[in-house]
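One protein chain is absent from this view; the other protein chains keep their places.
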Amino acid sequence: MTITASWYLVVAAILFGIGAIGLLIRRSVLVMFMCVELMLNAVNLTFVTFSRTLNDIAGQVVVFFVLVVAAAEVVVGLGIIVSIYRSRRGTTADDLHIMHG
Amino acid sequence: MLHSLAYIPGFALAGFVIVLLVGSRLGDPKAGWVATLAIAGSFVCSVLTFSGLMGRTSTGRSYVETLFTWIPVGSLHVTVSLLADPLSITMALFVTGVSTLIHLYAIGYMKRDRDFSKFFLYFNLFVFSMLMLVLSDNFVLTFLGWEGVGACSYFLISYFFERPSAATAGKFAFIVNRIGDFGFLMAMFLLFDHTRTLSYQGVFSKTAPPSCPSGPGGTLGHCVAQLSSGTLEAVCLLLFLGAVGKSAQLPLSLWLADAMEGPTPVSALIHAATMVTAGVYLMARVSPLLHLAPVASWVIAIVGVTTAFVAATIGTSQDDIKKVLAYSTVSQLGYMMLGVGSGAYVAAIFLMVTHAFYKALLFLGSGSVIHAMGDEQDIKKMGGLRRYMPITSVTFIIGWLSIAGVPPFSGFWSKGDVLDGAYTKSPILWAVGAVTAILTAYYMGREVYLVFFGEPRFKEVALNHGGDASTGHGHGGEPHEPTWHMWVPLVVLAFLAVVAGLLNLPFTSGLGYLEHWLTPVFGTTHLALSTSAKWLLAGSDAVLALAGVAIAWSIWRRAWDRPELEPNFLRSSWGLYKVYEYLVSKPAQAFANFAQATVETRIIDGTVNATGGLVAWTGLRLRKLQSGYVRNYALAIALGMAGVLIYLVVRAG
Amino acid sequence: MTLSLLGTSTIAVPHIDYSAIGPELVMIVGALVLLTVAALVGKNLARRFSTLFTVLVGVVSLLASLKIWFNVTGAHHVAFSAVDGAVVDDGFSAVILMLVSIAVIFVGASSEGYLSGQSIRSPEFSVLMMLSASGAMLMGSANDLIVMFLGLEIMSIALYVLAGSDLRKNKSGEAALKYFILGGFSSAIFLYGIALVYGSTGSTNLAGIAQFLATTLIIHQGVLLAGLGLMIVGFAFKVGLVPFHTWAPDVYQGSPTPATSFMAAVAKAGGFAGFLRVVFSTMGTLKLDWEPIIWVLAVITLVVGSIMAIVQRDIKRMLAYSSISHAGFILVGLVAATASGIAGSLYYLFAYLFMVVGSFTIVGAIGGSDDLEDYRGLIYTRPFLATGLGVLLLAQSGIPFTTGFWAKFEVVSAAVDAHSYAIALIAMVSAVIGAFFYLRVVVFMVTAKTKAQVSDSVGEEQDVSVGAQLVPSSGVEGGLVGGGPEYGGDPTYSLAVPSESGRSDEVDTDLDDSGVPERIPVGFGVGLVVSLCVGFTVLFGLWASPIVDLATKAKLVP
Partner (left out) sequence: MIPMLAKVSVPDATMFVVSAAIVLLGAIGVVLNRNPVRGALCLVATLFGVALLFLEQRADFLAAVQIIVYGGAIVVLFLFVIMLLGVDKSERLGRDPLSWQRFLGIVAGCLVVGAILVLAHIAWATGTKSVSGVASSKTVPNINLLATSLFTTYLLAFEVTSALLVIAVVGAVLLARRRTVVIDLDGPSTGLPRDDDPEHGGGYQDQTNPDPDSRGDLDGDNGDRGDRDDLVQVPEGIFEEHASGGHGS
């Protein structure tokens, strides 16, 4: 018998939390961005686990779409980072706060 | 000629549109003439409608003209429709009539002003809003007019926006009026919630008690009771809150005095014809509700008489020629509210009409004094002007005697009616009102003596006004009469102030024209007074007025500076400003100082300030949270998410 | 049986009703065609062509949306779901489709001048705009959480790029990056919500979820609630509800103005479409659970949005906060949680679209540094734009005879009808606060600078980026009781804010010299869009019933 689904889901939840914490405490835009990927992976794991529990393929299909979304996000996000980095030094998110209030 | 009804506001609106479109091209004085003619057109239409109503039997004198359906939303069905009934037409008549004269006057007064056409733009819009307020057949449209006059007064009071005090006064008026509007809105919601309608007829039809053959409500009332008395009281009190703001009753009176910052014709318009009478009108309009709300009536009467008294005392110590008049307006409005609260609606309306005449007269007169004195407004620096300005002096004195209630001037009759009504409600109300009557005669007398009698206390008038360039002697050193645009309205108003008492003479019921005329609206309201009591009261009114005049004469005939009679307490408006300050601005100041200590100091602008310290302070704190750091923003999201989830944990138990 | 079918590797492709997804298809195909043409023609492609093409695509998509509208609201027609339940066409989605199409038309038509002024290549801008619109449309008509998520991502990712498309400005890049990081974060949260909802209901199909919730009694609904909560967070981010609003001011300010205009209109339309559909329609049975959350969000959004708008000095930032406050109002309709509440929200979205697109179009056409101080006396230099902006701002403040008034009225009265008196009261109070900052701009525009203020401000260098502090010193007092005996004309609390430079001198000179100030021509597209927005706002403010009827007819079908 395999491990019960709950364990996978707990792992996913913790992974989600780690990703969120990383996004909150890191200052490098690239790392923040990787943390978003961690969160998306947590979601993927959740979907796949539910897919198994419910014996329903939809959960796996979703993961497929999430992969596409993640890829598109990465392309655009890295494009933005590159375009910003070209005009100013430093990629920490803290360097960008000319607008506030 | 009932179909001229829609043209009453229509002319004013047309004037507004024309001035808006081509006003700056027309310029001075053509734009003013367009505006004046537009209001005159409204007046003519009012007269036509009036004669049309006269042609009907007294029960048929109510007519609704629906222009278009405005919103059919669910159960709320609001139409843009105008109601012609004796009350609204009375209002329309004097609003348009007096406004026409004030417009004419303003052509002379505002001559050479940089924004001449803009002034008349607001002016016409102001009158239009007031007419919508008056002629509407439902609460919603009245409210729109209500808001409209509020907005216009904001623009007009801060017309000289370069003067900080003018800008501030405008905002002050705006804020106070918003407080009142809040009451009006809540009353509307409450009414709609209970009656599912907002037209006057619809609401009144659900208020009258089951057996009401000829009660108030008259033609409007159908005898179905649907509103509980508690609701009625609440609605009336909320509406009264609106009226307190708009009609400058205590404790929201001070904005009206500050509103003196506007040009004098604006003051005349606000005080005499539009705006402040709106509150009284509203209360009179809802008299079928008020009649069933004894508590609210008492509150209104007490607030009214208190306002009348307090404002009169303040009036005795003011030095600004317009401020005295402003407080007299507050005081007179208090009388009107007293009339409304006492159930003497006709008397209140009567006083409103006569007051419109003599108050417009007094303001325009003061305007011509100010004009002649080169924008000096301190009465301590005037004196002896009757020798220089005979027309202004005579008309102003007529206005004084009228407001003082000296027989046979109009004020005597109208104020007498209100006091009679108060007496039937409670002798105490009457007593306070009577004391106020003495004060009224006294403080107005003081002003008249200081301005027109005694020795001239000015040396050389700084003639910075351009009104007389056309006559060629604009740069002399002496005060003089203004141009004909300005004195003709004075004469007309003076005439009206003298004879308006004829509208409603108390001797026999046959002479009470106004009362008969308004019967379809207010029902028959016979005062429970014997004829002898009436005579007695009338006599005492006359004595009181003359006593006030005599006191003023004895004190101020020669003297001009009697500090012991002008205590600082009264001069500073019973410390009401201090109260406002301690309740509102001191805490705000404390916040501000705290903020100043921690952050760099800069003022953002007056509008922010006007919203009060709390909002600004909160905004400041919140701005700090909006730090510009993206991590911080993400933290806000994460904390928000945590909050949502923790709530759900609690919820799921 | 199914299994045997699966075994033979033939896949029965479901019937696709192309008219049901017409608007989305038009947008995507339009974008691809424009892209192809641009690629073939190269850089010789005239900007005007792409502008016209965008408008054309918008119009076609609007027609397609109208077709859907008449299909679902006609006498013999009902709402239906298409493409194997992936999308649903009901009155609500049809209205959202229309709104997004209109936004594309307006922004497309008005952006030309701005884009050429800022040297932004327009084919990419237009392409991304159309694609983003297709995403919003998918959100509006999605009947499946996956489709909704994809719609959200299509919309958002394109918006990230649009926000950063003004490459010459650091602010634009910063806006894009902030939007992107926070957007990615919120997308992940939203997706996790979908996952949990999927796990607890066994379906991603909205109809399936609704049916499951209606027929099943879930004893342990913790996961479902968590999923719902996370999805609410995701939506709240997209529509800018406090405290998930933090991106909005910065992004609105930094983005090129047409992009701001587009995102303000479309992201709100799409976001709220999904929000209302999921929360109200699908999760309606959980009303007791989500209502307090929505209530609190609405309250703090209303209050914070209004208060923050007051202390802004940048017009775009101020409009951003005002749009946050508008989101609060729209949410009031959801708090009411009745059919009339939803109709009110939809009406609000409709009115809001015209007001916000018009306002931002004007702001873009005025150009400059967006500092409010530059708007002083604008009515004398740019009378058309200033008048339009004045009307739209007053409409946003909810002044009667405009659609803005009816919008507020509809949601508040729906709340009152649903006996949510507290929120109705708070909404009204915040409308009052709001009136101040809208009126402030209007007053700025009609008041010319006085000599004293000009001389005060000349030579006073002021760094605008940090210069926006506010300290209400004596001014606070001045505002409320300044009329008292002690006022002595303290010059510091007049309407004057020290300006950034003496630039406004020119305004004064114009006025004093001739009274006929220099007139800067307004581009045709901008003029048209502004006229349409103002016209709509005023016309349907006076004659409210058609749009009210439209919103009332547009029912949500679970």
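Per-chain residue numbering starts at 1, and chain names A, B and C are given in the order in which the chains are listed.
What we mean here is this: a residue touches a chain if its C-beta (ideal position, glycine included) is under 8 Å from a C-beta of that chain, and two chains touch if they have at least 3 such contacts.
All values derive from a computational prediction rather than experimental measurement.
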item	value
Touch partners, limited to displayed chains, of the chain removed from view	A, B, C
Absent-chain contact - pick from C:26, C:57, C:72 or C:87	C:87
Residue, one of C:226, C:241 or C:297, that touches the chain absent here	C:226
On chain A, residues whose C-beta touches the chain left out of the figure	1-11, 13-22, 24-28, 30-31, 33-35, 37-38, 41, 44-45, 48-61, 63-65, 67-72, 74-76, 78-83, 85-88, 90-92, 94, 98-99
For chain C, the residues touching the chain missing from this view	2-3, 6-7, 9, 11-14, 16, 21, 24, 28, 31-32, 35, 43, 83-87, 116-119, 121, 124-125, 127-128, 131-132, 134-135, 138, 144, 146-147, 150-151, 153-154, 157-158, 160-161, 164-165, 167-171, 196, 198-205, 208, 212, 216, 218-226, 369, 371, 463-465, 500
Touch list for chain B against the chain that is not drawn	627, 629, 631-632, 635, 638-639, 641-642, 645-646, 648-649, 652
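Everything below uses one rule, namely that only the chains that are shown with their structure count from here on.
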item	value
Interchain centroid distance [CA atoms averaged], chain A/chain B, Å	64
Computed distance of Cα centres, chain C from chain A, in Å	27
Between chain B and chain C, centroid-to-centroid distance (C-alpha), Å	41
Contacts with two or more other chains, residues of chain A listed in rising order	20, 23, 32, 93, 96-101
Per-residue multi-chain contacts in chain C, two or more chains	177-178, 181, 185, 189, 249-250, 311, 468
Sites on chain C touched by chain B in the complex	177-178, 181-182, 185-186, 189, 221-222, 225-226, 228-230, 232-233, 236-237, 243-244, 246-247, 249-250, 289, 292-293, 304, 307-308, 310-311, 313, 340, 399-401, 406, 410, 413, 416-417, 424, 428, 432-433, 435-437, 439-440, 443, 447, 450, 452, 467-487, 489-498, 515, 542-545, 548, 552
Complex contact set, residues of chain B against chain C	24, 68-74, 76, 144, 147, 161-165, 167-169, 171-172, 175, 178, 182, 185, 189, 193, 254-255, 257-258, 261, 571-573, 577, 580-581, 584-585, 588-589, 591-593, 595-596, 599-613, 615-620, 622-623, 626, 628, 630, 632-634, 636-637, 639-641, 644-645, 647-649, 651-652
Contacting residues of chain A [partner chain C, same complex]	9, 16, 19-20, 23, 29, 32-33, 36, 39-40, 42-43, 46-47, 49-50, 53-54, 56, 58-59, 61-62, 65-66, 69, 72-73, 76-77, 79-81, 83-84, 87-88, 93, 96-101
